[in-house]
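Handing you a structure now.
All protein chains but one are shown at their positions in the complex.
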Amino acid sequence: MSEQERPVLEVRGLTISTQDGRGLVHDLSFRLDAGERLALIGESGSGKSLTSLAIMGLLPDGVVAGGSVRLGMTQLIGASERTLNRVRGRAAGIVFQEPLSALDPLAPLGRQLAEPIARQAKREGRRLSRAETRAAVSAALAEVALRDPERIARAFPHEVSGGQRQRVAIAMALAGKPELLIADEPTTALDVTVQAEVLELLDRVTAERGTAVLFVSHDLAVVARIASRALVLRGGRVVESGDVASLIERPAHDYTRRLVGAARELDDALGSGGAR
Amino acid sequence: MTDHDLLSDAALEVPAARRPRRGAPGTLIAGCILLGLVITVALVSYVHLPYPPQQIGGGRLQPPSRAHWLGTDTLGRDLFSQLMVGARIALAAGGGSVLLGGIIGVVLGLAAAFAQRWLDDAIAAVLDILIAFPTLLLAMLIVAARGATLGSAIVAIGLAMSAIVARLTRILAKRVLSTQYVTAAATSGTGWLGVILRHVLPNIWPTLIVNLALQFGLAVLAEASLSYLGLGAPPPNASWGRLLQQAQGTVYSAPVGAIAPGVALVVLVLGANLLADGLRDVLDPTRRSR
Partner (left out) sequence: MTPAVPAELLRADGVGFAYRRGAPVLHDIGFALTAGRHLGIVGESGAGKSTLLRLLLGLDAPTEGTLHAAGTRLDIRNRARLREHRRFVQPVFQDPYSSLDPRQRVGSIVAEPLRSLGVASGREAVERAVRALESVGLPADAAQRFPHQFSGGQRQRIAIARAIVARPSVLLADEPVSALDMSTRVQIIELLDELGTASRDGAAPLTVVLVSHDLGVVARLCDEVIVLERGRVVEQGDTRRVLTAPQHPYTRRLLDSVPRLSAAR
């Protein structure tokens, strides 16, 4: 396989289970090519979030992963903490549903964003002065369409809105110029108009940089907005996969049909302007 | 917390209660055994004592023998019998203080939790001042004013404890009062008394019980300290603290006199602490298998 053909992410036979043997994810396999957008669709208990955690080496204690997860050239299953640290942020970035838990409540946002920016600069062999770091932070904040970047940089997480926090989280995830961005229910906790803005941001920024996206969600309409291909997960197994439009138009598996049916019921109500 | 929340997803899949706990039932059992030992000794003392504790005549400072299991003290009184009677005092002091402090503390804490902002702040400030006051000092003041009796000691320790219990109750109750299920109770028409009885108390009693078990041990030590300082029940009494004080002078020549009450105190307080630890593991939301 030539360099260009090597997938950004290749998962083969991924199994995740608890230490006392309970299986949570069974024999999951998929690949993601450069610049591609894949969605993991599933409800609670489907294993979709565990899968994204496994890719980042962030599984909770008492949960182990087996099989193969290859990010670029690096095998992540069984990798050392050092290898994983290298991978996180540089090869893959992650955005979670609730940025409040991912951000340090006691540090200003600018300082938190400066960290991955400085680290990336170091990798590229540059050392940034304080002024240069500040400028880079402002530029990063502007890239995620945050107006008034100086104020945001000085503010603490709880002082800005949910949408603004998510934008900062996206900026942090992309600071390391990763090939893969994992977004786990990134807009579920946001208001409708903010959700639309953040999805548009994700769309634009990852397209500009050619970043591959692994998008995890339970919301079919959101997936339709962002991803071209999807895997439907249930009980830790893939029940169906294919491109999103086909899954929606012609769902093959019963479970997919059920999910699509539910999404359609609400979508139709909107389209036809009311139920009764 | 949502169905599709990251942590919830993992939590639903990984049984939360399966974290290995270091022999929780073991701690509880150990605590019960130790406590039970002291209680048994105290109960037996009402039925049978080797010697009337005040009886002089066994010979001064005799070492342990078949006749006197722990020997005798400076006046020839049987140490073992005194120790047994001391168990009654220790338990009465611990139990009485916890009862008094617990009731006053819970009532005060609930009142503060329900009170309007300014009243709540005022009560909280008073409690903080009381807590900052060293328990022993407070107890000494009360005992000095009311005279030294076991009753005074219990009242003093109980009052000091009530401030701590009140503060804990206030925080716990406030947390419950801010939950959605209490709002739901309000809209169901439940009045404040109903909310306390059906929602607040059932949700806070596990933490309170654990805290009170710990306070029990502290109360026992507090009474022993007061007796040691001569501020407990007037002589002759067999409080372990008083026995310690009496044994001070002869600790080198007749060590048993000091060691015995010391060990007795350790057994009781350790038992109470182990009980508290074990209770915490047992009562804690193991039902958190969300």
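Residue numbering begins at 1 within each chain, and the chains themselves are lettered A and B in the order written.
One rule holds for everything that comes next: contacts are C-beta pairs under 8 Å (C-beta built on N, C-alpha and C of every residue); 3 or more make two chains touch, one makes a residue touch a chain.
Since this is a predicted model, take the numbers as computed values, not measurements.
Colleague: Looking at the full complex, which residue from A:70, A:134 or A:264 touches the chain that isn't shown here?
Modeller: Candidates A:70, A:134 or A:264; residue touching the omitted chain: A:264.
Colleague: Among A:207, A:221 or A:252, single out the residue that touches the unshown chain.
Modeller: A:221
Colleague: In the complete assembly, which of A:73, A:106 or A:192 touches the absent chain?
Modeller: The one listed residue touching the chain not shown is A:192.
Colleague: Applying the definition given at the start, please give the residues of chain A touching the unseen chain.
Modeller: 43-44, 161-162, 191-197, 199, 218-222, 224-225, 228, 244-245, 248, 258-259, 261-267, 269-276
Colleague: On chain B, what residues meet the omitted chain?
Modeller: Answer for chain B: residues 1-4, 179-181, 183-191, 194, 198-199, 202-203, 285, 287-290 touch the chain left out.
Here is the rule we use: only the chains that are shown with their structure count from here on.
Colleague: How many angstrom between the C-alpha centroids of chain B and chain A?
Modeller: Spacing between the chain centres: roughly 52 Å.
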